[in-house]
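Missing here: one protein chain of the complex. Every other protein chain is in place.
After this line comes chain A, so read on.
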C-alpha cells in the first residue's frame, strides 16, 4: 500500500493518544505524593491509565500489581496499531512487540530454572500470555528446560533452546541463550524493515538503529570495565547491526584495553560526547544518559513526518519510557527517596 494511504489513519489515532500522555506537571505532582495508594489515585483520577486500572478502583493496591498493569497497558497499543495497519506493517508491528515476549521468556527461564520464587511469574509477565500459540498455563508450570522447550514447540524459540540444549545441560548457563534471543529479535526486526520504503527505513534506522548502537556501546563499555573478553568474543556477542558506528570502529573498540579510551574510537560526534559524559559523571546512572539521548531524539522525530512509520515508532518508544518513568517514581515513593533524587532517575530528566 502506498505510504500516503497507509499512515494517516494510524497517525491520527496515535496523535490523539499522545495528547493524553502524562505532562511534565503530572510527573511533578506524582513525585510530590507520599504513598503508592496516592499515586494510584492520582493516575486513576487524572490520566488515561484510568481505563487500565478500572478493576482496582476502590481497592487497596499493591505496588507490584500497579506496575504490572502499567506495563500491561503498554502492550495493548499493539492491537490499536494493528487495527489501522496494512498486512506488511502488521507483521512488523507484531514482531516489534515480541521484545516484550522475549523479556517474558527470559524471566521465565531464569525463574523456573534458577530461582523459582513463588508468584513471581504471574506478577511479572506482561506479554507472553497474549501469544495464542503458547499454552501459558503449561509454560509457567513447566519445571525443566525440556518442558519449557516442549511448550514452545513450533516457535522459533524452541529451535534456539534446542540449539543450546546440550550446552545448557553441561554448564547451566543461560547467558548465551538470552543473547541469542535478543539477536534473533533484532535480526528479524531488521529483516522485516528491509522491505520498507526508503523513508520508512530512514526513520527505522534513526530510532531502532540508534537504539542498537547505544546498546552495543554500553555493552562494550561494560565488558571492558568489568570483564575480560577477547575481541572476537565481544564481536560475536554484540548485536550485528550498526547505524552511526561502523564495523571498523566496533572492531577497534573491541580491541581497546581501557574502558575510558573507548571514546577515541568513535567518530560520530554526538555519541562521542554522550559516552564521554556518561563515563565522567558518576552521579547519574550510566544507562540513563543513553535513554535520555534516545528520548530527546524521539521528541524531535515524532513531529517530522505524517506519512512514515516515524510516528508509530516514536509513539511506542515514548509510551514505553513514560511507563518506565512512572514505575521509577512509584519505586521512589515506595522506598521513600527524597523528592529531588527521584527526579534524577527519570528518563525524561535532562542530563
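In this section, contacts are C-beta pairs under 8 Å (C-beta built on N, C-alpha and C of every residue); 3 or more make two chains touch, one makes a residue touch a chain; residues count from 1.
In the analysis below, contacts and distances are computed from a predicted model.
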{"item": "Per UniProt, the name of the complex member that is left out, chosen from \"V/A-type H+-transporting ATPase subunit I\", \"RNA polymerase sigma factor\", \"ABC transporter\" or \"Branched-chain amino acid transport system permease protein\"", "value": "\"V/A-type H+-transporting ATPase subunit I\""}
{"item": "From A:23, A:247 or A:264, residue that would touch the chain that is not displayed", "value": "A:247"}
{"item": "Among A:46, A:111, A:190 or A:231, the residue in touch with the chain that has been omitted", "value": "A:231"}
{"item": "Touching the absent chain when the full complex is considered, from A:38, A:54, A:79 or A:163", "value": "A:163"}
{"item": "Positions on chain A contacted by the hidden chain, ascending", "value": "55, 59, 137, 141, 163-164, 167, 176, 180, 229-233, 235-237, 240, 247, 251, 255"}
